[in-house]
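Okay, structure first, notes after.
With one protein chain held back, the other chains of the complex are shown just where they sit.
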Amino acid sequence: MSTTENLVRIAQLSCGAEYSGIQNEIDSAVKQVNAVMVYPEVDITDIDSIEDEFGLKVASPDLKLMMARAKSIVTGKVHVDAVFIATCFRCAEAAIVRSEVRRYINEKTGIPVISYSFTERTTAGTLLTRMEALTTTARRKSLLAREKQTGLTAGIDSGSTTTKAVVMKDNKIIGKGWVPTIKVLESAQEAFDNAMKEAGVTRSDIQALGTTGYGRFLIGEFLKADLMQEEITVNSKGAVYLADKQKGPATVLDIGGMDNKAISVMDGIPGMFTMGGICAGASGRFLEMTAKRLGVGITELGTLALKGNAHNVKMNSYCIVFGIQSLVNSLAGGSTPEDVAAAACHSVAEQLFEQQLQEVDVKEPVIMVGGTSLIQGLPKAVEELLKVKVIVPDNAQYIGAVGAALLASGFISK
Amino acid sequence: MKVFIYPTNSLILYDLVERFGHEPLAIMQEIGKKVRTQGLDSPPMNMTPEDPKFGLKYAAVEVPSGVRGRMSLFDPLLSKAEAAIIVTEPVISFGCMGCARTNELVNFLLRGKKIPLLKLDYPTTEEDAKIFVYKISEFLKSLKPAEDKK
Partner (left out) sequence: METITKMIVINSSKLLPSDVAIKLYESKADVMIKETCFGVMVSGEREIVDSLLSDIRKLDKYGIFIKERGFAPGESFRCRATRRGGARPGFHNLENEDKLLPHIASALKALDRGEIPIRKKQTKKLDINKFKEIIKESEVLQ
């Protein structure tokens, strides 16, 4: 997060934010990424005619205003660099408008859009990574256009569960490190050291370093990184790079240890994205717990799931606590570990599908990344739900580190 | 008498109620109180996450936070209302009146209060406006004896 960079103008299209008491949180998050919220100008005639023009009739006037403001952006009446669309969580009418307005703006203008549903508990902290990704996409288009890694660079991805590091040279990975995240700095150092050891290089040889993930600022400052970037833009870049799908549309899915990301990408740049984290039952943590309960390693869970049938196990809850309970009960009732493993993968995939993929447009190729993509049952469950082929590129677990190393090479000349 | 107006930010209704000698109850008064509250710093309206929580008085937690937050603003007005004028299908109005679900709930609660209530259509022509103003003046006049009795 640099405050020396250009001020980014984000259009706020929202309903209910002020009345939920979170406008201050939104403003505080945008301030931290050196951006400002703007409210697109509309004429009263625009509001009068917007339902007919947009083709959607709504009961809530603030949603009409939202559509009219979207039109102001699309017709170029107002210039903005990015759009933040937000409505109350659990409002059906608003969810329909939010989704259609997001699609309308992104398709007609290509301006990066993020959509979010908030409650009164939404904080600036929750919004920060999203705002950071939104402003990066708007601000650093030339950096994100980079398709090849050059020179000798490294990337560190400090995730909530594991820390990953890679060293890259001339567009090839030459060293890797993967350790569980215990203490953010020490784990990062260890992963980085492992990667450098494998590559046969030292810190002074590395021409540029990029960091991403939860601990990006802490380790970035400690290791004097050239780039400290949130995981949405970095992972998108890493995903299309590793899958060799840098041109055209793609959808990147990353089920993380704590939260999930679903990103619609165009030419390697995120256009729409969501980041979820409401329930740990939809995360890698759930699969880890299932594996533990079944007495297998996390990677074995995937191969086990491939042999099972998810529909043989009844799961009543998505909750990490009750979901695990259902699985335990199924085992006690005679279900096979294979079916239980498959059911766990299916449950996570289903939540991703129900809660997040509605917020982005799923376009092929669908690329799954992150450590969880290696749990084979999971991409399979996603394939079954989406009815599309899912690509899991080699080194998918190093996605953030690779993306960071790739983007960091843009800093070598500096 | 204290007359609740709906739309509750209407210039015309506020003006007519005051013009005919009653006290309009409008949302701007509540916003004013919030904005002028010292020691809170949650711009623009000084609404905080505590407001939607207060709104649980009217609606369960699964009701969107925006509805509950708005209800917390309406709360003092609803409890003070001694009469109400409700305009059906008003012109589009935003902000405090921007949420259809909140508006439905407010209307429902007003009906439940069993207070004198005038319901009328939003006028579009001069003739409609005459009927509109006449009905409001008659309604407000009819409230006066009740006030005298006090």
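So that you can tell them apart, the chains are marked A and B in the order they are listed, and the count of residues begins at 1 in each.
One rule holds for everything that comes next: contacts are C-beta pairs under 8 Å (C-beta built on N, C-alpha and C of every residue); 3 or more make two chains touch, one makes a residue touch a chain.
All of these numbers come straight from a predicted model, not from anything done at the bench.
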| item | value |
| --- | --- |
| Residue among A:40, A:177, A:220 or A:400 that touches the chain left out of view | A:40 |
| Where the unshown chain meets chain A, residue by residue | 9, 11, 36-42, 44, 47, 62, 65, 69, 72, 78 |
| Those residues of chain B which, in the complete complex, touch the missing chain | 7, 9-12, 14-16, 18-19, 24, 26-32, 34-36, 43-45, 91-95, 97-98, 123, 125-134, 137 |
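We adopt the following convention: only the chains that are shown with their structure count from here on.
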| item | value |
| --- | --- |
| Chain A and chain B: spacing of chain centres that average the CA atoms, whole Å | 42 |
| Interfacial residue positions of chain A with respect to chain B in the complex | 15-24, 27, 47-48, 58-65, 87-91, 93-94, 118-121 |
| Complex contacts: residues of chain B adjacent to chain A | 41-45, 47-53, 62-70, 73, 92-101 |
